[in-house]
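A protein chain is absent from this complex, but the other protein chains hold their places.
A and B are the chain letters, set down in written order, and residue numbers restart from 1 in every chain.
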Amino acid sequence: MPVRTGSLSLTTLGNTDICDITKDLQRLVVDSGLKSGLLTVFCPSSTSGLTTVEFEPGAVADLKRLFEELIPSGRDYAHNATWEDGNGHSHMRASLLGPSLTIPFVEKTLLLGAWQQVVYVDFDNRPRHRELVVQMVGE
Amino acid sequence: MPVRTGSLSLTTLGNTDICDITKDLQRLVVDSGLKSGLLTVFCPSSTSGLTTVEFEPGAVADLKRLFEELIPSGRDYAHNATWEDGNGHSHMRASLLGPSLTIPFVEKTLLLGAWQQVVYVDFDNRPRHRELVVQMVGE
Partner (left out) sequence: MPVRTGSLSLTTLGNTDICDITKDLQRLVVDSGLKSGLLTVFCPSSTSGLTTVEFEPGAVADLKRLFEELIPSGRDYAHNATWEDGNGHSHMRASLLGPSLTIPFVEKTLLLGAWQQVVYVDFDNRPRHRELVVQMVGE
């Protein structure tokens, strides 16, 4: 069973920018030549994370609000006292959401729900260029 | 190394119904014919998620309370304004918990702790029939 490793380049706005990467992942599955197996998408970053959501404007706005309420941007963080880069909240949001997501595929198709999209969430406090790791193992 | 893809059918009560699926997953491992590898269980849904917990009534009640406190059901969500289905909180809880869980197995046995059960949590605001994806890769 082979391993296929690809990547996904993104330019984000930062500040909890929520980016739908579903079609990009599906294209990588097709390009891999594999028929079925596990796809793992991974953020090599400590200020961003991955999850799924119904990608419509209401739920996207709710998700941004949720992170602002659970982990506010406008308070003190010990990380900021160390580095003075002001993104202590970004690190906490990323650690809570997690950097890795694994999705099964069969017949060259990710087994997502009809109303379920994969989103990359960039919590950093400025626009960023990002390179995500996408690895598939299967047959 | 082969890939085995199965599914798990569940009827839930919704409203953060916490369902112990440990025995079902263990049975799918035995039925797969694989000896060791990774099992991924995945929710093809944007209103449910997966984690592990000690499945006893106290911890189950605590987990339901936790989600109600972090992401209350009785407030406004932009998602509800769009769809009027009243389950904006369900979507947020699902995105925070995450739709995927990966567990190693060896000797046809999931390597869970003695007091650790795998739970599917249905956050939707009504009873649902659900079909989870269970995929194993290994040897």
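Everything below uses one rule, namely that a residue touches a chain if its C-beta (ideal position, glycine included) is under 8 Å from a C-beta of that chain, and two chains touch if they have at least 3 such contacts.
From a predicted model like this one, the values you see are computed outputs, not experimental measurements.
When the omitted chain is restored, the residue from A:S46, A:S73 or A:N125 that touches it is A:S46.
Within the entire complex, the positions of chain A that touch the omitted partner chain are 1-3, 5, 38, 40, 42-46, 70-71, 77-83, 88, 91-92, 94-96, 98-100, 102, 133, 135, 137.
Where chain B meets the chain that is not shown, the touching residues are 1, 36-38, 51-54, 56-59, 61-63, 66, 70, 96-98, 101-104, 106, 111-113, 115-117, 137-139.
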